[in-house]
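Supplied in structure tokens, the structure appears directly below.
Some chains have been omitted; the remaining ones sit where they do in the full complex.
Every chain is named by a letter (A and B) in the order it is written, and numbering of its residues begins at 1.
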Amino acid sequence: MTIQEIQAYLTEFFDSVELVGSGKGEISAPAKIESAGAGEVSFIANEKYLRFLDETKASLVIVHRSVNVADFAEGRSFLKVADPYTAFVFVLKKFSLPRTIAAPGIAPTAVIGEGAVMGEGVTVGQYAVVGDRCRIGAGSIIGPHAVIMHDVEIGEGCTIFPHVVCYDGTRIGRRVVIHAGSVIGADGFGFAPQADGSYVKIPQMGIVEIGDDAEIGANATIDRATMGSTVIGKGVKVDNLVQVAHNCRIGEHTVIAAQAGISGSVIMGRQCMIGGQAGFAGHLELADRTSVAAQAGVSKSFLEPGTALRGYPAQPMRDQLRHEAMLRHLGSMKDRLDELEQRLLKQPHGA
Amino acid sequence: MTIQEIQAYLTEFFDSVELVGSGKGEISAPAKIESAGAGEVSFIANEKYLRFLDETKASLVIVHRSVNVADFAEGRSFLKVADPYTAFVFVLKKFSLPRTIAAPGIAPTAVIGEGAVMGEGVTVGQYAVVGDRCRIGAGSIIGPHAVIMHDVEIGEGCTIFPHVVCYDGTRIGRRVVIHAGSVIGADGFGFAPQADGSYVKIPQMGIVEIGDDAEIGANATIDRATMGSTVIGKGVKVDNLVQVAHNCRIGEHTVIAAQAGISGSVIMGRQCMIGGQAGFAGHLELADRTSVAAQAGVSKSFLEPGTALRGYPAQPMRDQLRHEAMLRHLGSMKDRLDELEQRLLKQPHGA
């Protein structure tokens, strides 16, 4: 691809894409700024990487429009844009080949249930099993060995990777991606304790609903509701090995990092950001745009939008940082206490 | 189902099931009290939901026998019982349809090993693989794509969901449920360090044994013992993404919430309750009825039955709550220290 083609492509997304340098040469691949070589395109979005303006061997570098690159344009070219990171993401997209998960069409070894309705251009991989009465939207890809149980609805343009299991009744929107090994709609963890110490299983009669454009990582688990639905909102991104328990409702465009665990009936707002390994007690509510630090333990509701939480039990960032600073000064508090005692002991008692 | 039929059904489990209200009308589904509509049955077990006595549109509500509902019976009916929650669980069971995991019988694409013995009425789903010399008990269901390796024993009435893997030699009791993606009997994590910094793998020659009526969530992992057995007791409930390492012994009716991690050779008593994301050091022992809070880190044995643990390192609840209260008062301790210093500085030194 020529540099001019990349420039033209980026003007689809940005008002201004200024070329500095010769603009000559073919670009064959994107690369990281540290390791990019001739014929490659990279980017600088962070000031601390500006030293690579000189060092890099990349033929093309995307930078912020405020960066003065005139001195470095000998032998390389620059594109100046308002958001070099996002510009580079679009360049990555341009260069990325579509991954082939399965050959187009329904594999001869795929098992399609009775009454299942397959949209136009659906791909079903080797040995995948699609249950009775399922509806798979146009252009969706069901990877090899995926198991879609009965009465599941999957919208248009979805990608279900190998070894995903969708339990009966799951409803998935459009353009949803589910990575390998995730289990959607297994029974919620509900057991009624009995007088003799044993438990009676509470039937988990609900389903899971996943909104448009959501992406679920590998080996994640999202449990069906006891009644009604566990809801993953539109555009939600769930990382690997995350647990979402029964009856949760996750708001649109919320992002949940790996190994976070969300107990039953949690209601989470829109555009929240949840750190890795964070945990949530059941039945609590978080307002929109709440952010939760990695490994935090959230034990109660936080209803003020935009609150940043941290620690165990999690509290607002300012309080928690003050608390952590206090903890760091425990040693000096003890020293001061020692000294006060010393001074008092030197005084005649009751003087 | 009529209200009288539900009343009659519940008298199988409760001494007294009193009907208040007209008792007229058909009930088509169970529902949550907040969202229940006409023709639906719900329940109130918690005082704070008593306001729904008036608001709900449910046609039938199950309540505790002590609740006075006479004023609310216009247009709806009530059943009064000693334990409305458990009563509702039984109603849920009554309404829940049996889930079809696979068509009855052995699917034509299932692979059954040499010498495998299949009990009466066993179901094996599409593409499931059952190894040589396995024994599958009467009425058990092996889901599509489950892989049961050689020499595995599964008792009567079990449900093995799709994509479960049972390694060779695993022994599973009766009526056990294992959800999708769980791996039972993989090698324990045992490696002997060598002088050059590398490791030699310690053969993991034992097996996993799972007792009657246990239920294992989705994508959980239970490792085989180095020698002997890793034991999951009768009636134990294990949630999604839980790790049980080699040589552990989990006592009967213990409940382990999602993402908890139990290191090797832990011995856990009966009827323990383990919170989500809790962690356990290896080779420790917990008495019966120990409860462990979510995210706690248990670093040593606790041998007193019924102890509630919390925090990191985990300590008995009373100690830990006192400790956490002290932490909350760090700020005021610092203020008091400041004031003491002030006062002493005002005094003539050595006075």
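The working rule: contacts are C-beta pairs under 8 Å (C-beta built on N, C-alpha and C of every residue); 3 or more make two chains touch, one makes a residue touch a chain.
Just so it is clear, the model here is predicted, and its values are computed rather than measured.
Novice: Because only 2 copies sit in place here, please give the count for the whole complex.
Specialist: 3
Just so it is clear, only the chains that are shown with their structure count from here on.
Novice: Indicate the whole-number Å distance between the mean C-alpha point of chain A and the mean C-alpha point of chain B.
Specialist: 27
Novice: Inside the complex, what are the residues of chain A that reach chain B?
Specialist: Against chain B, chain A makes touches at 111, 127, 129, 132, 145, 147, 149-150, 163, 165, 167-168, 181, 183, 186-187, 189, 191-192, 194, 197-203, 205, 219-221, 223, 226-228, 241, 243, 245, 259, 261, 263, 277, 279, 281, 297, 312, 322-323, 326-327, 329-330, 333, 336-337, 340, 343-344, 346-347, 351.
Novice: Which of the residues in chain B end up touching chain A in this complex?
Specialist: The touching residues are 30-32, 35, 85-86, 89, 92-93, 95-96, 99-101, 109, 125-127, 143-145, 161-163, 177, 179-181, 213, 215, 217-219, 235, 237, 239-241, 252-253, 255, 257-259, 270-271, 276-277, 294-295, 312, 327, 330-331, 333-334, 337, 340-341, 344, 349-351.
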